[in-house]
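Below are the structure tokens for one structure; questions will follow.
A single protein chain has been omitted from the complex, and every remaining protein chain is retained in its original position.
Our next item is subunit A:
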Amino acid sequence: MRVHTETAPSGLFARLAEIGRGPAGAANPSAAPEVLYDRHGVLVVRVGDVAVKAHQPDREYGVPFLGRIRLAEALPHLLVGPLGPPVDVDGRTVTVSPYGEPVDPREELPWEEGARLLAALHSTPVPADAPSWGRPTRVARLVSRLGDGPAEDVVRRAFATLPAWIRGEAPEPPGHAHLIHGDWHLGQMVRLPGAPDGNRRWRLIDIEDLGTGVPAWDLARPAALFSAGVLSPEEWGRFLGAYTRAGGPAVPAGGDPWAALEVPARTLAIQIAATCVISAGRDDRPLDGAEQAVVDACARIAAAGTPA
């Protein structure tokens, strides 16, 4: 299906709203469109009970993406994926998914629910045709965009300690035994409506990276933020405890979780620090406390050197 429209960003919003209302406004005739997310080239518009997403422009949405949509369809108890194949809106890949209520940052955060969803996903038998997650690619891309400055140098020195396959300079090691989300954080969880008993029907969203990989990478972001002192030990403990109690395979049962988590956590600490430094530079402002804490973690990473 090809949809003709204008190219202005406001035009994109209008087109996503139109798609959300359905043919001739049949699906959600009275719902007012609402922007849910507008960052990093991604636009998500809610219209009633659907969320219409214009995906990141500079990514490949070919055969593997269709495989990811099928994978999500097959795991409705874990994932909310698109209701059908993507459509093209002026060269932008657009999908329609059921709307779910996102995590409210003012409420108790669903660390346990997230951990249990990830443990269940990681324990799901891997279909033969599942696409590969591959390798973490964002960190090298972000570090390559860093400008000049002391914080930028710290992040680059930390990046140099990463294994060559993460820096994109060597083939990735084999052994992708599990299904993983590939980009997990608290923004990747929604609660589906229609649970009369008040049961929280949490699901994972954003399937662009879904595929076979090493499950410790799904724990990497909270592990990095805990290691940088940004996430409290209590919240990290709730997350990791719920994950291990649910039998998640990312960390060795009864062993040292950091044996599996250190490289992913280090990678994400560097990735988050690069994001913060780029963002602060763009806004021409100093790093705030949490951002500085992540850059300080990079300084310790650089000082520790390459363990391997």
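As a convention for this text, contacts are C-beta pairs under 8 Å (C-beta built on N, C-alpha and C of every residue); 3 or more make two chains touch, one makes a residue touch a chain; residues count from 1.
Keep this in mind: contacts and distances are computed from a predicted model.
Of the options "Acetolactate synthase", "Fumarate reductase/succinate dehydrogenase flavoprotein subunit", "Transcription factor zinc-finger domain-containing protein" or "ABC transporter permease", which is the UniProt protein name for the chain that has been left out of view?
Missing chain, UniProt protein name: "Transcription factor zinc-finger domain-containing protein".
Among A:Pro105, A:Pro125, A:Pro171 or A:Gly194, which one is in touch with the chain left out?
A:Pro105
Could you tell which one of A:Glu18, A:Glu152, A:Asp183 or A:Asp218 touches the chain left off the display?
A:Asp183
Using the definition of touch stated at the top, determine which of A:Leu146, A:Val190, A:Ala228 or A:Ala274 touches the missing chain.
In the complete complex, the chain left out is touched by residue A:Ala228.
On subunit A, where is the contact patch with the chain that was removed from view?
Touch set of subunit A with respect to the missing chain: 39-40, 103, 105-109, 138, 183, 185-187, 221-222, 225-233, 256, 258-259, 261-262, 265-266, 272, 275-276, 288-291, 293-294, 296-297, 300-301, 303-304, 307.
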